[in-house]
Structure formats: structure tokens, C-alpha cells
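Only one protein chain is missing; all other protein chains are in place.
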Amino acid sequence: MDHAHDESHPHVNYFFIFLLLCGCTALSVIFDVVKITPALVVFAVLAVAVAKASLVMTFFMHLKYEGRWKYVILLPTAILGVGLMVALSPDMAMHYYEYDVMQSRIVAPRSEHGAGHDAEESAEHDGEAKDAKHH
Amino acid sequence: MSSVAATTETAEHGHHAHNDDLLALLKAAPFWSTDHKVIGIQFMMTTLLMLMVGGALALGVRWQLAFPWENMPFFGALVPATAGGQIPPEFYTMLFTMHATVMIFLVIIPILAGAFGNFLIPLMIGADDMAFPMLNALSYWFMWPAIACFGCSFFFGGGPAAGWTSYPALSALSQAAPGSGHAQTFWLLGVTFVGFSSMMGSINYMTTIINMRAPGLTLFRMPLTIWSMFITAILQAFALPVLTAAGFMLVTDRILGTCFFVPAGLIVNNADPTVGGGQTLLWQHLFWFYSHPAVYIMLLPAMGMVSDMLACMCRKPIFGYKPMVYSMSAIAGLGFIVWGHHMFTSGMNPALGMTFMISTVMIALPSAVKVFNWIGTIWGGKPEFNVVFLNCIAFVSMFIVGGLSGIFMAAVPVDIYIHDTYFIVAHFHYVLFGATLFGVFGAIHFWYPKMFGRYMSEGWGKLHFFLTFVGFNGTFFPMHLLGVAGMPRRYADPYLYPYLEHFLPMNQFMTICAALMGFAQFILIGNFVLSWFFGKKAGRNPWNANGLEWATPSPPGHGNFDIPPVVYRGPYEYANPDTEADFWPQTQPPNPAT
Amino acid sequence: MKWFWCLFFAFWPIVAIVVCLLAPGNNWWFPGEAASPLGRRIDDLFYMILWITSITFVGTQLVLAYVLFKGASDTEPGTANEKAWFSHGSHKLEVIWSSVPAVILLFIAFYQLDVWAEYRVKDAFPRKRMEAVFERIHQDRQKNDSLALAEVTARQFEWRIRYPGFNADGTLKALMPDPQPTDLYAVNDLHLPASAPVMINLRTQDVQHSFFLPELRIKQDAVPGLVIPIWFEADQQRSYQLLCAELCGWGHYKMNARFVAESDEQFIEYLRQLEREQNEDRVDDAPDTDEEE
Partner (left out) sequence: MSDSHHAPAMHMGLPISRAKLGMWLFLGTEIMFFTAFIGTYIVLYFGSVDATGKSAWPTDTHVTHLNIAAGGINTFVLLASSYFVVVAHESMSKRDFAKARKFLIFTFILACVFLGIKSFEYYGKFTHDILPGHIPETDTQAIGKMERQVESRFHKRLDSVVPDIAITDVDGDNKPDRAMPTDQSMIYYQKAAALPQLIESAEGSRKADYEALLALNGQVGVLREQISGNKLTFVEAEESLHEMVEDEHYGSILSGLHMSTPILYGNLFASVYFLMTGFHAIHVIVGMILFGTVLAQGDKLSERWSNWVENSGLYWHFVDLVWIFLFPLLYIIPGNI
């Protein structure tokens, strides 16, 4: 059924979409520069990314003009993708068990490098600090 | 009416030319062909070869378990890594790793999806070829780099020694398994190549099945084989990329110094402590996210083919066609959310453990539906007890055993005890060999006439079946007992432990049975090769079956269908009272009288 | 011939069942009765599933044999009906045979949850009973000290065990996450009090291993990078086999040790003994766990 590409869909002003996308990118950079509350930045930046993605998909990838098959392909993928991350979180992101060898104790900031450091360093074994109490 | 029935008798006409056609085709392009049938047969030959290789490795494993540290006769001399025929423990590790790798990545997956998928899909949906023939050929030829990588890994690298699951840190730090050197890296590359091969195949199959069906072949008129191949392709397409990604991460961990799977502070074999910050459980999650769906990739096509064969052999419609389709889809869907059952003792979050237990036991439900429907199909049928039928029954019977042992493991508390014991080994050999391979043996006998225009020998086939069945159960049934007794898997010498000492005779018995089963495979290979030359000639539709593939000449020429097929009904109209014959091909126009 | 095959398929499940029935008598079964309360509950669950699956197994194989025999006799020459039964299935049957297993399966799943929780969920650990042990052996502990009595570190291919040492006043110290100068060390020999829940911290120094006590039905992987607490309770005062159940390299099969469950007094005496040995050797500081021999 290899019929030629159909030109049925209405004309889209691609340049306008492009400008929108550029605007979005600028927005996310602005969010980064103007420090509003960090959590808000994350949310805003992700929202902008999703907006950009949907613009690209709907117009550049012509999804707006495709049949319902688009959902059949994209929804399961999206569910699986999000599901994978959700399922990984309890083990990888939020540990149920304690770390064995911590990456290190907190690295003291350069300026306040002081006396206590030696003691701390010597508590390490094999160049790695074992974490004392953490949950 | 019986224009097709007639062709069965008169199939000789033109058949000869087509046979030569195929031979000519093979001759003209012994290596490179984009014809799906040639590719399917290429896959078939390669995987049967690999079955022998994987089986030989298994016999090495069995030797060590039956006669620990004794010199392997004649075989030992062939393999340089053995110390004068004796299997050193690190070589034992490599043996079962390679055994599983070969069997899973080079036998089961490619024989189902590669050989049968390729050969059957276009024929059964009435297409002249796959959607992307070139991609298809590539998917076969990507097997060879994979085989080469596995070969390099085994023969030049020292051997991958982390099991087929290759858990880090054992697989990520080369010092952890000193013998494995570059082998593990090669191994991972091999898996990546197999992945590419499957990937290309699956996209091809999905496109072909979605868009190239013959007129009239609606989704719910597709044979279950096609449904199963379709669902398998979906599983592959969405699960495999995750393994490929994880594989890349593990490769870079090994050779580029990344640390996705390497936590800090590991001191392996006196080396400096590692500095990474990665997590080993991540690999297990990503690996099983693919490899659990993969076990259904290794089963579903066999389920589909067995359904078709059973209906045809019993001369009876498949019992519950739609439930069969839905249950396969359910298996696939649920298959994506049960992977954690391989990690019950891994230190996974206990809440995840509960969730995975519930989803895992629930996956038995669609399997139950399928089992009951197969039995329902035989019920009231008129079976002919030929090789195909026997293998199908073995499939059902063995799948029940393998599936039921899965229930033990799905229950987390019980799995705490039986995890990583021979109970697991028993389980997966029952589903992989007992179910899938018997299904495949049946399918080989069933579609052989279509592939080569000749029957395989019935007598030798039955002998092969008998020996394999007996040998198989003799080898693997006792493993359940070993597992309950707490014998851990992947042990080169379990008799080190007093509580396992008395299992030596049982293991020797199992090894003898394994050798018997191995011997039986020579019969299969012999039957396969010799029937090519001496088999009884077969017409277009030797089994009086309904599927579209039987409307082509045997073997089909280039382009498959000499008469463009039009489909009028589903593939299971056996014993329909509206027709005289006890079958009613999908392509046969409706009877004007009714 | 077809009768032969019918018998063949009917025969093999009988063999399977006979083998299973013979198994316990021939010592082809569990390595002794479970030696811990949790282990017994695991065994009970095992037997429950065994019953359910056995019935399913027998049932399905019987039906399979039946339909085969029926098929064989229906194809005898001269049987009345020429064609097979024309049926595309039965909705009622489908509903029955999917809902009945569904109920059974859900029962299996939910019935297991609390054993699992008790075994692995930290908040469900038998804390009270563990504390009673600390009391009996006079452990000097703060509120937040680890419940573990020992730290077991797996490495290729042995088990290293670290116990807390003694205070000057003779009380046992609590186990600290970091090695302490007073700690006591042993290799491949784990001693802990019997008849009470005891906890260890499991870690690994290199690759993944798995702590497996078959007689107690306990198994837990030692995961690189994590410290995993496990508790168990041995009924009898004797020694048990401890093995490694996760592939960890060429020596995986020989990575064994023993676990000795003993009375509280014997346990303390064992630690004293360790202390004496360590001091005799004039190893003043604790040997570094990570040092090579």
C-alpha cells in the first residue's frame, strides 16, 4: 500500500511554530537565570520541555493529521517509559537499605579547611570513608 | 467446490519446477538473499547447528555434575581450556554461561522469530514478501557477528564467566573474574548484535502484519501463529532497547571507565577500591525488564504454532479463538510488569517484592486459559497420532509442569528458599525445552513439506520424539527434587557439602538421560537433512489445512502466491457442517449453495 | 500405535507422582525439617502450593489423557460421526476456567504477604524479642544502635565476620557501622545465640554473593554497595551449613562456612575466646577487614 504522501492536511505556518519553539527555549533559559524558587524552576522548565515536544510532534511530525494509530503506538510506549522510571525509583532513587561505603563524607568546602579534617580523614579506611549514621 | 482439495491431488503439476526454483534460488544466492523463505531457512539451519553446539556445552556441564573433576572423554581433548580433559571450576562457569547464551540468543529466539517468523508470516497473511526484505536479510546476517563475538568470547577471550544474566560487579570489573578478560566485553557485544538482529526483525514483522495482509484477512481472521508473532514482535520492540541500552552501559563500564553499575569502595582481587557511585541493582532491573518479556518471546510463537497445529491435527476449530488472542495479549502486557520476580532475594525494596508477586501469580491466569483451550481443542477432535500431534501434546503437558513450578517461585517466601537452586533450573528447562522446543519440533515436521516440498520421515520422527521425551523428563524432572533439597545452581561441585553428597547417583542418572536426549537430536538432524533428498513428496496442502500458506505451491516460488489470495473466513473452519470436506481453506470462495 | 501414545502420555504423570512420593523416604527432599519458625512457615506455604499445583497437575493431565483416549477411540474405523465436533468454544467455560484459577491465584498471592513482610520489612522485624537477647547477653547499647549482633562480609570466596568487642566492665559493646579497634573477627565461622531472633548486617567487599542457610530456609543476596540486615532464628543448638547462592566467580561453589547456633553463655564465651586469641597474637589493632592475607 505504498501510496504517495497525501497532501490533504491544511497548510501550517511552520515558521510560526519554529518561533514558538525558540520562544520556549528562551523561556527555559530565563527561568534558569531568574532564580525563582528552585522547585518552580524544575516544574516550569519541564513544562516548557513538554510543550516544545508536543509542538514538534503535532506539527513537525504531522501527528495532528494522523489517524488513531498514533495513540496505539505512542501511548503504550509512554506508559512503559514512565512505568520503568517509576518502578526503578524505590530501589535506585530511594534506598531501602543503607549504603555500604559512602561516596565520601561531605567534602569540606575549600575555604573552611581546618583542623578537624585530619581526624576525619584518618577515620577512612582504604581511602574511603564509611558512613557512620545515615538513613 | 474443492478446487483446493483437487490441487492437493494434482499438486505434482508445477511442483517440480518450484522445487528447482528454490534450489536455484539457494544456489544463485547461497549467502545473500532477501527472499523471506530463504532467510527463514537460513535461520533454521543456523539455529539447528547452534542447538547442537549449545547441547554439547550442556553435556559438558552434565559431565562435571555426574563425574566431578574426572577427565572428560574425547571431548576434553577438543577444548583447550580444560586441564587435560578435566574441567576446572572457572571453565565450568564459562560452560554454563555459553550454554545458556547459545541456547537462548542463538537457538530459541532466532528459531522462533527468525526461522518460523520469517518463513510463515508472509505466507500466512498472503503477502509476497516482508515489508522490508533488505532489512530482513540484514537481520539474518547480524546473527553472524553475534556468533563471532560469542565465539571470540569463548575461544580467545577466556570465556565469559558471569552467567547469562551477567550481574555486575562480577561482569563489570575484569579483575573479578580473571579468566574472563575481554570475553565479557565480546559477550556483551554479541548480545548487542543479536539485539540489532531481533530489532530489525521485529519492526519488519509488525509492519508486515499490520499493512500487508491479503484482502479479507481482518485481524480476527489471522491465524494464532500470526497473532503470536505479532505480539512477540511488540514485546521485542519495546523491551529489547532497554537491554541494548543497559548493555552499552555495561560495556562502557568495562572499557571506558564509566561507573553505572559499580558502587564505590569495592575491593576486587586486591585491586584498588573502586571510586564509582553506581548501583548494581540497576543492571538487574534493566536486564530483567528485557529478559522477563524475553521468556515470553521464547514461548508465545510456540504457543501460536501449537494452536494452529492442534486445530489441524484434531480436524476441529480452535477452542476459544478470541480468548486465545486476548490471553496472549495479556501475557505480553503482564509480562512487562513482573520482571522483579527474578530479584526477590536481591535486596529489592520489599514493597516492590509484594507488587511483583501479585502480578507474577496473575500471569498464570492467561496461561491457564490457553492450556484449557488447547485441551478443549483436542476434546471431541479426530486426532491422527502423528509426530506433529505428539509433539504438540508434549508441549501442552510439559508447559503445565513448567508453569506450575513457576507458581512456587512466584510466591516470594517460597522463592527465598528455592531461588538459585535447581528448582529454578528445572522450571526453565521445562518451559524452554519442554514447551518451546517440543513445539518447535512439531512445527518443523508440520511446515517442512511447505519448506522443501517433501515430508519428513514419520517413523524416525516418532523415534526422535520418544527418546527426547523420555530423556528430557529423566534429565530435568529430578531437578525439582534437587532444588527442594537445596542444591544451589551454578555449582561446579555440589558434593563438597555433606547434605548433597547422596545426590551423586541421581545426577549420574540425569546425565545419562541427557546424553540419550543429545543422541536423539542426531536423529532429528538426520531426518531433517535426509528428508530433503529422500522424503516423500508433498503437495500444496499435505495436511488438508486451512491456512493461506497451504494455497501456495510447495515449496513456494519467488513471490509466494501463484494465485493472489483473497480471504473469506478464519483459519479454523475444520469440520464445518456447511462443507463436505472436513476443512475449509481461508481462500476458498463461499459456497453458493448456503 | 495410537493407544500406545495415549498410554504413554497417561503414564508419565503417574511416574512423576510416584517419584515425588518416593522422594522424602529416599532423602530426596528438604534437608531436614526447617530449623526455624520462619522456615516452618515457608515450608507450610510450600506444601500449600504443592497441594494446589498437584491437584492442578493431576487434574489437567487426567483431562488431557481423557481427551486423548476419546480422540483415539473416536478415530477408530467405523465410528458413527465422521467429522469432529464443530465448536468454536464456549463462553461459559471460558468464564469458569478463568475465574476459578483467578481466585486461587489471588489467594496464593495474598496469603504469602505477611510472611514476606515479617522476613524483609524492617519495621516488622521482631524487635522486642531481639532486644530480649541483648538484655540476656548484657549488651551495652544506645537507643539507636544497630540491632545486628555481627557484620558478615562476603568476599571472593569466603565469609568474614566482625563482632563487637567488650567494654572494660565486661559488657558487650554494640556493633558499630565502622570497624572499631576492639572488634573481634572470624572467618567462615558464624556464631550466634540460638532460639531467639538474631540479626546480622550483610555486606560484600567485591561482587554479589548470597547468604544461604538451607536448613533455616534463609537466603539473601549481599549486594555491592549496600548493607542489608537479615534476621533468623535457629531452633536447635548445633551447626548449620552456610553457602553462597549467587554466582560470584570461579570459586562460587566452594564458598562455604558454618553457622553455629549456641546458648547465650556459649556465645559470649566464644567471643571471649576470640578476644583472647586476638590478643595473644598481639594483634593490638583490629586487622583491617580489607587487608589481604
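Going by the order they are written in, the chains are A, B and C; count residues from 1 in each one.
To be clear about the criterion, a residue touches a chain if its C-beta (ideal position, glycine included) is under 8 Å from a C-beta of that chain, and two chains touch if they have at least 3 such contacts.
Please read these numbers as outputs of a predicted model, since none were measured by experiment.
Q: Residues on chain B that touch the omitted chain in the whole complex?
A: So the residues of chain B touching the missing chain come out as 131-132, 199, 202-204, 206-207, 210-218, 220-221, 237-242, 244-246, 248-249, 252, 256-260, 264, 275-279, 282, 286, 321-322, 566-570, 572-573, 576, 578, 590.
Q: What residues on chain A make contact with the chain left out of this view?
A: 1-5, 7, 14-15, 17-18, 21-22, 25, 28-29, 31-32, 38-39, 41-42, 45-46, 48-49, 52-53, 56-57, 59-61, 66-67, 69-70, 73-74, 77-78, 80-81, 84-85, 88-89, 91-95, 99, 102-108, 110, 113, 117-118, 121-122, 124, 127-129, 131-132, 134-135
We take it that only the chains that are shown with their structure count from here on.
Q: Taking each chain's centre as the mean of its CA atoms, how far is chain A from chain C in angstrom?
A: Chain A and chain C have C-alpha centres separated by 39 Å.
Q: Round to the nearest whole Å and give the separation of the Cα centres of chain A and chain B.
A: Each chain's C-alpha centroid was found; their separation is 37 Å.
Q: With chain centres taken as the means of their Cα atoms, state the distance from chain B to chain C in Å.
A: One centre to the other, that is 31 Å.
Q: Check each residue of chain B and list the ones that touch at least two other chains.
A: As it turns out, chain B has residues touching two or more other chains at 263-265, 267, 273, 279, 281, 347, 350-351.
Q: Considering chain A alone, which of its residues make contact with at least two other chains?
A: In chain A, the residues touching two or more other chains are 96-97, 99-101, 126, 130.
Q: For a test of understanding, state which residues of chain C touch chain A in their complex under the given definition.
A: 122, 144, 177-179, 203-204, 223-229, 288-290
Q: Sort out for me which residues of chain B touch chain C in the complex.
A: Its residues touching chain C are 88-90, 92-93, 161-163, 167-170, 173, 176-177, 179, 262-270, 273, 279-281, 314-323, 345-347, 350-351, 353-354, 357-358, 361-362, 364-365, 368-369, 371-373, 375-376, 378-385, 390, 393, 396-397, 400-401, 404-405, 407-408, 410-414, 416-417, 419-421, 466, 469, 473, 477-478, 480-481, 484-486, 488, 490-494, 496-499, 502-503, 506, 572, 574-577, 582.
Q: Going by the contact rule set out above, which residues of chain A touch chain B in the complex?
A: It is residues 1, 76-77, 80, 83-84, 87-88, 90-92, 94, 96-97, 99-103, 126-128, 130 of chain A that touch chain B.
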